[in-house]
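The complex is shown incomplete by one protein chain, all other protein chains being positioned as in the whole.
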Amino acid sequence: MATRKEYRIKLISKELLNADTCYLGFDCPEIASSCIPGQFVNISAGTMFLKRPFGIASVDREKGTFNIGVKVVGKGTEQIKDFEVGTEVDCLGPLGNGFDFEGCDNVILTGGGTGVFPINFAYETLTVIGKNVTVCEGFRDARQVILNKDGYILTTDAGDMGIKGTVIAGLDTLTIEDPAKTLVCCVGPIPMMKAVSAWAEEKGMKCLVSMEQRMACGAGICLCCTVKVKDDGPDGYKNVRCCKEGPVFDSREVAWS
Amino acid sequence: MATRKEYRIKLISKELLNADTCYLGFDCPEIASSCIPGQFVNISAGTMFLKRPFGIASVDREKGTFNIGVKVVGKGTEQIKDFEVGTEVDCLGPLGNGFDFEGCDNVILTGGGTGVFPINFAYETLTVIGKNVTVCEGFRDARQVILNKDGYILTTDAGDMGIKGTVIAGLDTLTIEDPAKTLVCCVGPIPMMKAVSAWAEEKGMKCLVSMEQRMACGAGICLCCTVKVKDDGPDGYKNVRCCKEGPVFDSREVAWS
Amino acid sequence: MSKLLNVNVGSVNLKSPIILASGTCNFGRELAEYYDLSILGGISSKGLTIKPRNGNPGVRVAECASGMLNSVGLQNPGVHYFIENDLDFMKESGAAVIVNVAGHSFEDYIDMVTTLDPHKDKIDALEINLSCPNVKAGCMTIGSDPEAIKAITSKLRRLTDLPLWIKLTPNVTDIKATALAAQAGGADAVVLINTLMGMRIDIRTRRPVLTNNTGGYSGPAVKPVAIRMVAECAQVLDIPIVGCGGIADYKDVIEFMIAGASAVEIGTACLVHPALPVDITADLEKYCEDNGIELKDLTGTLQRW
Partner (left out) sequence: MSKLLNVNVGSVNLKSPIILASGTCNFGRELAEYYDLSILGGISSKGLTIKPRNGNPGVRVAECASGMLNSVGLQNPGVHYFIENDLDFMKESGAAVIVNVAGHSFEDYIDMVTTLDPHKDKIDALEINLSCPNVKAGCMTIGSDPEAIKAITSKLRRLTDLPLWIKLTPNVTDIKATALAAQAGGADAVVLINTLMGMRIDIRTRRPVLTNNTGGYSGPAVKPVAIRMVAECAQVLDIPIVGCGGIADYKDVIEFMIAGASAVEIGTACLVHPALPVDITADLEKYCEDNGIELKDLTGTLQRW
């Protein structure tokens, strides 16, 4: 059935996670009841013309609320960070394809930067449905660490918290028992996702990655947000929509550049 | 001395005068201390690109506050009416030339529509400096009557309050003792100001009128707001800036169209 | 739906003046998740070419004041794939089917029209895109030259009975000249306007935000230019005009129709609010009822000073 998918939603909580990242809670039963990890919402950012996409970071299905984490990188995110509790904004969602956990017993969640937000939602979901979950997150240094939980493997480039190195150093501490039944999900900067994909593929595990691209609509109608996937056509690649075919892709399909 | 003349001012009170007109109080000592009746401010109107001009309606010089009255006629005034107390807006002012009461003993203030706002400020000022003041205001019907005070002569087109007819019917009830020492100030729609000017001139009184024109800057730099004044040049008129040479003009200078 | 919204673009009858603009609705399928497409007057397909195209690489959108630049570059699955996979869906949507036709040369356009003509029972009009600013050859190059516009239009005219709507670029000195050229070539209507060419620079990297360097500007910011062009052309054309550029509410639709448009296309505003046509349609119905008019009576009622 057709639904507008666009809601006027109220900001109900706001928390600073570190100097330039905040965690926002919104009231929206429609989105909270139907979204899955890896999906995102597109929300209006004050005076900006276009909406801005953010991965869903957490959901309370009973209360009908969800959270996003927003790192300030420009004019839009700056305005979002300044929203006061009670502000109402336009929001389109849930959008895109999330993670498909079907057919695996174990899930390794890994990521960094703002990728920890969808990882957090995936972790919440997986612990409820009872899969074996391992989380390994990488940050620049201790001050960047956000949404950390007991039992997470942590790495920092600076080495001032957790294992020194990239997430690969963290992942290398793991013993993989049944690669065919183990799924790796990675959300982070491109170099990290590339490295994790290679790591997973080498070990015979399927790996899902979540791509980012500048978006206009988030709804699959403008073709502004394409990412390259492998193809045997004349160009050797095909442009597909990050917002519609993605943002989650099988790492083997992505034509890394 | 140069001063930016633009202030970020806070809305401190809001009152509905009738269905589509509200009365707004702002905190701004700089404007409150220096403005005179007939001057206006240019205030930003929510998402609109240009500011909007409004005559100053009242001043509390001690508290450093002033009022404007806003009638909703379009997108900008609609947003202004929806401002919540506490909102901060950009405001340029005071702008334009106000009424010059020099050299007269008696002042007849007359007007209608949103013209009653500057009339109100003129009345407040004149009663303090001790001139003889008569006020005669005209409205469509009783429901439109706003800012009425004891002693005002009131006219309504509908005749459901005060004298039935235009302000001229009200003015005609006055006995003018010393026309040379009596100043008429009129702020209202063009036909009203034209009629009042003719009435005053016929009786030998000087008449000041306050003109309106769409404005961009309000500061005299764009020449968007011109009104025609009489001139013996080839065109028979000269365009002068409403915001700078006006908004108050001697009625005999205006080239009425 | 109310009959008050009925309009005609030449021989094409539309149940509403609202057409989804090419490139901002793909082929309608995604939007069918958001609302019932049968409320629409029409849907203009993504710009199609003979062969599939991947479009331009890298960043394709740059936000601007009251609008955006895009440099998608005619990514599309190719006309053959379209005919097999999307045309039926469009036809069944209940909205008029406008097929947006692009190319790099006269031959490309001829090929396209020859390929589409056999499917005329499923197509209501061909929108000949002589105005895409995001590809190196064809499109805007042809579309800035009145002689070339007339030549290509008359060539295509001989190939099909389908209504030919020529979509023109605003990046010209004299829009009347290009519109009159389309009319002289046998066009059934002109569509005004495509995007204005623009650029944005990232001052940190000192590079254009768009990997294609320049892009097409659309959204409310271009509306005054579009209205001016529609009004200018309405003074000289005998064929109908489809207005486009910056429409974001029902008042904008009315403004375009008064200026001279028989129908309108909505693009960028639907990227921000996908279900916007639902609201605009309802508002237009109310406007017609409140004012006791049929919408089509507005076309060209502009009274100049």
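Per-chain residue numbering starts at 1, and chain names A, B and C are given in the order in which the chains are listed.
Note that a contact is a pair of C-beta atoms (placed from the backbone, for glycine too) under 8 Å apart; a residue touches a chain by one contact, two chains touch by 3 or more.
Keep in mind that this is a model prediction, so the values were computed, not measured.
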{"item": "Visible chains in contact with the missing one", "value": "B, C"}
{"item": "Given C:Asn6, C:Ser66 or C:Ser154, the one touching the chain that is not displayed", "value": "C:Ser66"}
{"item": "Omitted-chain contact residue, chosen from C:Met1, C:Ala184 or C:Ile201", "value": "C:Ile201"}
{"item": "Of C:Asn171, C:Asn194, C:Ser262 or C:Thr281, the residue in touch with the unshown chain", "value": "C:Asn171"}
{"item": "Hidden partner interface residues of chain B, rising order", "value": "2-6, 48-51, 90, 92, 213-217, 219-226, 233, 235, 237-239, 244"}
{"item": "Missing-chain contacts mapped onto chain C", "value": "58, 62, 64-67, 69, 144, 171-174, 196-201, 203, 205-208, 210-214, 217, 219-225, 227-228, 231, 246, 251, 254-255, 258-259, 301-305"}
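Just so it is clear, only the chains that are shown with their structure count from here on.
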{"item": "Arrangement of touching chains [line / ring / star / complete / other]", "value": "other"}
{"item": "Centroid spacing, where centroids are CA-atom means, of chain A and chain C in whole angstrom", "value": "36"}
